[in-house]
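Heads up, one of the protein chains got dropped from this complex, but the rest are sitting where they should.
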Amino acid sequence: MRRTLTTLMVVTGLALMAISYFGLAAPWGASSVDNADPRMDFAGLVFIVGVVLTFSAALVYELLPDRPDDVPHRVD
Amino acid sequence: MATKTLTERPVPRGEPSLPQGIGRFNSGWKVFFAVGILIAGFGGYAYFREYTEGMGATGMRDVGTMGGATWGLYITMVVYLIGVSFAGITLAALIRLFRLEKLAPVARMAEVLTVVSLILGGLAIIVDLGQPIRGIINLFRYARPQSPFFGTFTLVIAGYLFASLVYTYLGGRRDAAVLSKVPSRLQGFHRRWAAGYQDTERERRRHWTASFWLALAIIPLLIIAHSTLGFVFGLQVGRPGWYGTLQAPAFVALAGVSGIGHLLILAAIARRTLGVRDRLRIEIFAWLGRFLLVTLLVYLYFMMVELLTLLYNTPEAEKALSDALLTGEYAWIYWGSVAALVMPVAILAYQALNSRWNIGWLVASGVLVNLAAVGKRYLIVVPSQTHGTLLPYDVGSYTPSWIEWAVVAGILALGALLIGLFMKSFPLLPLDESEREVMADA
Partner (left out) sequence: MTKYAMVVDLDRCQGCRACMEACKIENNTVESVFWMYVFRFEQGEFPDTEISFLPRPCQHCDNAPCVKVCPVGARFKRDDGLVLTDFDRCIGCRYCELACPYGVNYFNWSKPAKSYYSDAIDWKDPVLTGVTGGAVPAYKNPDLEGKYGEEQRHTAGGGHAKGVMEKCTFCVHRVEKGLLPACVETCPVQALRFGDVEDPESPISAFIREKSPWRLLEEAGTEPSVMYVGGKPPSSEVREIERPKARV
């Protein structure tokens, strides 16, 4: 569960970055002078969300327990 | 079992105490805080004047017919601060990736340096905008990757800052867990940071893996981020002195220099005020000194290449600019910065070759290279505007107004306050065995 969620977050984050960058904000192959507007408003925010999601995967990886009843026992 | 530092009163026996001066504010610290608040407050007032009167309150003016510079001290500080942020997290990541255990005591202060300097860099951008509130909203809404600014805004400020915060947070959980066992005013904060960390074998392994991948991901992120900062300048055909392929790599090199310089200063301050001479040993300073020497030599190489290229064949458009830099009105900053880079090379090389390191000289080197870094950033930003017009406008001039100096001082004071506050709420050096034992017994 934890591993799946982490991988999912990384992949989704990278996908969001790629899509928002190449698809929405800076359309591939289009001249930069003709395109003064991103295709979708807040495309830049989507890009940042992608970056944040990718790095948040590390938080999930460390903080989420493997199973709901999984309580780590102290090792002394 | 009271911990005592050189400058603090001892805590009465029987009361649990937090290590490294956390939660204890001596008179020296209070003076530091008061002065910091005063300067930051004055900076805030100066910015209020700028916000209400318009940016004409600064010394900046339009390029061309107005004979001014439209980017000045603020953008100089933006580039400088983002540069400082580079070395911090890079060092922390390298310590993790190459398991440089000897340098582990400075890993956290390096991370803190990065986070604080990025926050300051973001503030410095905002004070430079003519419409700051609109700027924040419109950047999120309309940000265009075709503009080099996009990388600065998204990757540097948002992405890199967030990644560094995550890295620092995860790396601090173990110490937070130890501290959260001690009743104090900060216990709630420590508990929340620890988020249930129990220091089990499994958790340690997880952190080991997570920090590895984070460190691995952060390094390309920040190389891209710093290169886009270089591109902000290097891609402008219309500005002699800016357009060039060396801008991006030179930015990264000088960033490393100023960051390690700052780290040396911070480590020396920590060593003195926290009384941790046995942990922040001279070997650590020696390593930082060697890193600084190498990055300095790399940057000086870039500078030499740039200078020789310019002297050998100055394109028509750059004649006025190169004259102003080398012999004209900017010469004192140019040669002053060169001196402030070359002297540390001599100081560091002498120490490295004799294997005799002195913290005082290292701090002096750190200060010098940072003065040089500010000077060099200024020389990148301003002369290409006053002496770099392609059409034959008269040469311009730029002098920062008191408002710009006050705002910059306020921003830097804020940074010092943030670091000072951090040091009073969380251990700057990762806790070692003896400190953890003291906590466990308390």
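Per-chain numbering from 1; labels A and B assigned in written order.
Here is the rule we use: a contact is a pair of C-beta atoms (placed from the backbone, for glycine too) under 8 Å apart; a residue touches a chain by one contact, two chains touch by 3 or more.
As the structure is a computational prediction, the values presented were derived from the model and not from experiment.
One chain is not depicted; across the entire complex it touches A, B.
From the set B:283, B:394 or B:437, the residue in touch with the chain omitted from the display is B:394, counting the whole complex.
Summary of contacts with the chain left out: across B:135, B:249 or B:275, the touching residue is B:135. Listed residues B:47, B:150 or B:357: the one in touch with the omitted chain is B:150. Mapped onto subunit A, the interface with the missing chain covers residues 32-34, 36-38.
Residue positions on subunit B in contact with the hidden chain: 53-56, 60-68, 70-71, 128-132, 134-135, 138-139, 141-144, 146-150, 153, 232, 236-239, 316, 319, 385, 389-394, in rising order.
The criterion applied here is as follows: only the chains that are shown with their structure count from here on.
Between the CA-based centres of subunit A and subunit B the separation comes to 27 Å, rounded to the whole angstrom. Considering their complex, residues 139-146, 150, 153-155, 158-159, 162-163, 166-167, 169-170, 173, 195-196, 198-203, 206-207, 209-210, 213-214, 217 of subunit B touch subunit A.
Taken in their complex, subunit A has these residues touching subunit B: 21, 25-26, 32, 35-38, 41-45, 47-48, 51-52, 54-56, 58-59, 61-63, 72-75.
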